[in-house]
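Just passing along the structure, written as structure tokens.
Complex shown without one protein chain; remaining protein chains in place.
Per-chain numbering from 1; labels A and B assigned in written order.
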Amino acid sequence: MKKLLLATSAFALVAAASAASAETLRWARASDALTLDPHSQNQGVTHTFAHHIYETLVDRDVEGNLIPRLATEWSVKADDPTVWVFKLRQGVKFHDGADFTAEDVVFSLDRARSEKSNLKQLHAAVQGATAVDDHTVEVKLAGPSPLYPNNLTNTFIMDKGWTEKNNAVTVQQAGSTDDNYSVRNTNGTGHYVLESRDPDVRSVLKVFEGHWDAKKPQITEIIYLPIADAATRVAALLSGEVDLVQDVPVQDVERLAGTDTLTVTTGPENRVIYFGYKMTDAPLKSSNVTDKNPVANPKVREAMHLAIDRNAIKQVVMRGQSIPTGVATPPFVNGWTPELDAYPEKADVAKAKALLAEAGYPDGFTITLDTPNNRYVNDEAISQAVVGMLGQIGIKVTLASRPITQHSPLIQNAETDFYLLGWGVPTFDSAYIFNDLIHTKSGHYGAYNPGGYTNPELDKQIESLATEVDVEKRNATIAAIWAKVQEDRVLLPIHNQVLAYAMKKGINLAVHPENQPRIYEVTVGQ
Amino acid sequence: MLAFILRRLLQSVVVMLVVCLISFSLFHYVGDPVASLLGQDSRLQDFEELRERLGLNDPFYMQFANYIGNALRGELGISYRLQTPVSELIASRLPATIELAMASALIALVFGVTLGVMSALKPRSFTTGVVMTLSLVGVSLPTFLIGIGLIYVFAVELQWLPSFGRGQVVDLGWWKTGLLTESGLRSLILPAITLSLFQLTLIMRLVRAEMLEVLRQDYIKFARARGLSNRAINFGHALKNTLVPVITITGLQLGSVIAFAIITETVFQWPGVGSLFVNSVQVVDVPVMAAYLMFVALVFVVINLIVDILYYVVDPRLRIAGRAAR
Partner (left out) sequence: MSADTTRPAAPVAAKGALARFLDSDIWFSFKRSPVTIVAATVAAVLILSALLAPLISPYDPFNPATLNLMDGFTKPFSESMFGNYFVFGSDNQGRDVLSTILYGSRISIFVGLMATLFAMVIGISLGLSAGYVGGVYDSVVMRIADIQLSFPAILIALLIFGVARGIIPPSQHESMAVWVLIIAIGLANWAQFARTVRGATMVERQKDYVAAARIMGVNPLRILLGHVLPNVMGPVLVIATINLALAIIEEATLSYLGVGVPPTQPSLGTLIRIGQQFLFSGEWWILFFPAVTLVLLALSVNLLGDWLRDALNPRLR
């Protein structure tokens, strides 16, 4: 009797699950959105969630191209290269019924670049936005900014009236002690309306009937379930308790793909994994070489570059789920070329050893490698593999593995001799990489250049990119900068990350290069 | 009586303050909250600004005094991570943890007492040996392995029970319970078993030891001599006398079950205060972590206080000692 009862209830569960999956999608990933205030955090998971409730002026498709969203066209003003003109979509309504107008766009841009917004760097060059008419907005910038629309893909538009009425004009600042209406309530123009939300546990989104797009989403209800533990997340998919898992561990891709009821889609992410060095002249804290800095010598960096077997890392550590590269930029990005991307097919231990000897380290040296262990795909295992490969040319590496919260301060305070980091390029342009990773650390520049690499000539070239309007000339400068960066082996790139989404058979969803899948684009059917 | 309670109360306050101080100072070293609060695009002056605004540049004692002051007014701050008042977060997560802790305490108590009595009554039997040995397997396995194993067998392979979460919950207004729906109850089974195994072993061994002790006592021998049935002796006398310390210990352990749930809640994605704590540790969400530790300390202090007062009421010797002390 007991057995029978158990069997029937299990059956009931299965039946209920398959009946509901027609329009409801249970979407699991490792973490939850940090906030619902669309201008409070500049973070991928938060943006991904917000894209379902709010909308941006322009968006990016799965190939990485800019596409219209709330703006239908955009161009530099004919007589003033410092002004961008955006034509807005007509007939758009917010969830509460209010009309979407140029006023809302001006308000949202002002809010996004306000003091407390975490998106303000993206709009640093903006001097002001004005509504020309109900459906035209002009944005005035400090100088010519040919790539400014690229910065708008995560700047969401809020309703001016709603935000003012609820006293949420000020952005909820990270770590603030005041409560803010917009953190837990939403009113966007997006495809879905927030039905309920229990942070870290479960959020429910229902389709917005009044959305401007004639093409309605096939998924009418989203149940968003953060599951932190990777094994539990995979188990939930295998047992049919969720329909889509976004953060699939690489080692489980094969098993999930081989399961009859599931499909797995993979695609490259806009994120490169690389190693960086301390390059100042002072001796390293973690090395046995006490009179100079071994990795400040370009020959040593060349030797390390040659010692890494990127294909082996791909095959074993990443289970084939990575795209090895010789340059620290994802292929989507302006400035990437196949020539830069080339890397040694196999490790050349003999040549690397010779270079080390030439540099004065025939017996190698010791150094500590700092790696995060919960930020990038298999970050710790990649570092571990690199420790082994460097060991083969005599460089004895101690591995220091930490959660990202403890790893980040080392980078920010430049307290690391050798480190792993990942870098995404939301603007899809090399300037973004140069500004933060290559330029000397000063002011707005070089925030992620803890190694202290400095080259005044490069700095000047990098700074010129921001205002150069001649595309050809600009691209030539980018190519020149990359050539120097590669020659100096400033960074040691390993691969570009590949993302895998696993889902129930019948659900179709392509991998998004910025790992921001759009559920309203999901199609259901065999 | 009043003096006794006052003294105990004072001690409790001191304990709370010490826990506050320890936890607050510990958190300073767990990591830099600023690093995790700001994204990849943040610049150096943003870090400095945020540090200033969070008061992280104030001297240590100032930060601590501020914190205690706010806590006394019921303001535990706003979570850095979820930007929601911490008191609200804890209140919304507490029901899940308490239901899990209660369910596992119940399992531990029922099976622990039954197995304990069985093994005490037949100390030399083969079954007892097997049970005693198996119970040690339970404490020799790390909790996370038990959880993963159960998920693998019952959720993935057999697909009998859910692998994560709390299932459907019913909102009673002030308490969200998972005990009233089928999916809620089914979701409770695996995490409750995982969490109970350690306590079960503890209780079983305690019952066995106490029971063996009691069975040697003169009054049991006397009862046997009087010709009372084994059943009456074992359950009417021996077990009754065993249960007092067992229930006391179980009660005292409840606080630690709640804290012990950290790992179980993480493995099963159980939306309780324990998983809230672990998530907060990862991003160094200091207000939540400090509030959680204070909460555990409070549970402990309250339970201890109740037990102390009960003992005082029950045990006349303590009362005399109390009077003498005055």
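The rule we apply is simple: contacts are C-beta pairs under 8 Å (C-beta built on N, C-alpha and C of every residue); 3 or more make two chains touch, one makes a residue touch a chain.
Bear in mind that the values here come from a model prediction, so they are computed numbers and not experimental data.
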Hidden partner chain, touching residue among A:G188, A:P249, A:P324 or A:P426: A:P249
Listed residues B:L145, B:L172 or B:I247, member touching the removed chain: B:L145
Option from B:M102, B:M118, B:L212 or B:I309 whose C-beta touches the chain left out: B:L212
Contact residue for the chain not shown (choose from B:V18, B:A91 or B:L158): B:V18
Hidden-chain contact residue, picked from the options A:E380, A:E468 or A:E514: A:E380
On subunit B, residues whose C-beta touches the chain left out of the figure: 11, 14-15, 18-19, 22-23, 26-31, 129, 132-133, 136-137, 139-145, 148, 152, 156, 212-213, 216, 255-256, 259-260, 262-263, 278, 281, 293, 296-297, 300, 304
Residue numbers in subunit A that touch the chain omitted from display: 230-231, 234-235, 238, 249, 251-252, 254-255, 285-286, 309, 312-313, 315-317, 368, 370, 373-374, 380-381, 384-385, 387-389, 391-392, 394, 396-403, 406, 410, 415-416
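The working rule: only the chains that are shown with their structure count from here on.
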Separation of subunit A from subunit B, taking each centre as the mean of its C-alpha atoms, in whole Å: 39
Complex contacts: residues of subunit B adjacent to subunit A: 31-33, 35-44, 47, 50, 53-54, 77-78, 80-85, 89, 92, 148, 151-152, 155-156, 159-160, 162-166, 182-183, 186, 266-269, 271, 275-276, 278-279, 282-284
Residue ranges of subunit A in contact with subunit B within the complex: 6, 9-10, 13-14, 34-35, 37, 40-43, 118, 121-122, 172-180, 183-184, 198-202, 225-229, 231-233, 235-236, 238-241, 374, 403-406, 408-409, 412, 423-424, 444, 447-448
